[in-house]
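Now for chain A:
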Amino acid sequence: MSDYIFYPGCSMESSAKAYYESVMAVCKPLGIGLKEIEDWNCCGATEYLSLDITPAYALIARNLALAEEQANGNKTIIAPCSACYLNLAKADHYMHDDKAFGNKINEALAAGGMHYTPGKLAVRHLLDVIINEVGLDKVKENVVKPLAGLRIAPYLGCMLPRPDYGKRYSDTEHPDELDRLLSALGAEVIDFPLKTHCCGGHMTQIGPDTAFEMIHRLISSADALNTDVIVTVCPMCQMNLDAFQGQMNNHFKTNFKIPVLFFTQLMGIAFGEKAESLGFGSEFVSAAEAISRVRVQAPKPAEDAPVAKKKTPGLPMPPLRTKTDHTQEAGR
Partner candidate 1 sequence: MKSKKKPQERVGVYICHCGSNIAGVVNVEDVSTWAGKELEKEGVVVARDYKFMCSSLGQELIEKDIKEQGLTRVVVAACSPHLHEPTFRNACSRAGVNPYLFEMTNIREQDSWVTTDKLEATKKAKSLVSAAVGRVVYQKPLESLFVPIDPNVLVVGGGVTGIQAALEIANSGQHVYLVEREPSIGGHMAQFDKTFPTLDCSACILTPKMFDAGNHKNITMLTWSEVEKVEGYIGNFTVTIRKRARFIEESLCTGCGVCWEKCPKKVVDDVFEAGLGYRKAVYTPFPQAVPKYPVIDHENCTYFQKGTCKACEKFCPTGAIKFDQQDEILTVKVGNIILATGYDLFDARKIPNYGYGRLPNVFTSLEFERMTNAAGPTMGKVVLRDGVTQPKSVAVIHCVGSRDKNYHNYCSSICCMQSLKFAHLVKEKTGGDVYQFYIDMRTPGKSYDEFYQKIIHEGVNMIRGKVAEIIEGEGGLIVQAEDTLVGKQRRIPVDMVILSAGLESRADAKEVAQKFGISCSADDWFIERHPKLDPVATMTDGVFVAGACQGPKDIPASVAQGAAAAARVLSIIGQGEIEIEAATAMVDEITCVGCKQCVASCPYQAIQFLEEKGKAYVQEALCKGCGTCVGTCLPKSITLKHFTDEQIVAEMIGAMRVMKSFEMTEVA
Partner candidate 2 sequence: MYEPKIIGFLCNWCSYRGADTAGMARMKYPPNVKIIRVPCSGRISPELVLRSFREGADGVILLGCHIGDCHYATGNHRTAKRMPVLKKLMEYTGIEPERLYINWVSAAEGEKFTTVIKEFTETISALPPFVETMK
């Protein structure tokens, strides 16, 4: 069991309780020990940065300083919310990159008797830790109920793969980490073309029409690919796609009903946890039907399966880039 510093973020206490519960449920069997930062504060989301840059970074840095104080030999902060993850990573990055800026933020922290050493801690998202630290083998060991037959659209949103200061993801636009994790759970993973497109972010609050447009683009694309469930890694994405799906439907006179779940919820199901302990039922678009299919492992109705296109002898496609291509380039 290795320990990590845990920064849950405000949503985990309110709108994303399901995420909190399921994170706790899956970390245990994977050997991820989470030590919550004591007395953490809000990361300011994207809002504080808009208002006042220095206080915004000071607000974030207080959490980093607390984490450094309480680190107890641990080096990694896990943040399950993409916005929190990026804010923490960003503050660390700029404080390290721009020494004058780092000193300024530390001067502010000093007013509260605190200090953070830039670069001391690694800020990572839970997904990255599961893929790159724990490893998929360990995940596979824990799978007792493979998610066979469940067509999942993996959806990462923006702030996890971009700008990716730590270069932890395979790509800034089409990373395959979540796909690989879901495949390891036995699910049928769709190559979701909009997997890192925007969920609308705070536009649901300040310009709903634009937000509905973005949500519509995602949901309709997922629907066209016969998606059973959209899986997210971020409370904001989950909220926008799930809670606003109804309003978006009203706006566009459509009737989409695609459940949106956290990846940890599905991991929990695959690990054999009870649905109730994973926060199921708190979603607006019910996932009960989709999940019930997995639980009874009913084979998928034939008509739902994607119709295999008859291959005409067309022109050959270029081969897809492999992991080795990436590593070879890094060496060049």
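A word on the picks: all candidates are chains of the complex that A comes from, given by their letters.
Definition applied: a residue touches a chain if its C-beta (ideal position, glycine included) is under 8 Å from a C-beta of that chain, and two chains touch if they have at least 3 such contacts; residues count from 1.
All values derive from a computational prediction rather than experimental measurement.
J.: All of 1 or 2 belong to the same complex as chain A; which of them touches it?
T.: Among 1 or 2, contact with chain A goes to 1.
J.: If we count contacts the way the header does, which residues on chain A are in touch with candidate 1 in the complex?
T.: Within the complex, chain A contacts candidate 1 at residues 171-174, 191, 193-194, 221, 312-321, 325, 329, 332.
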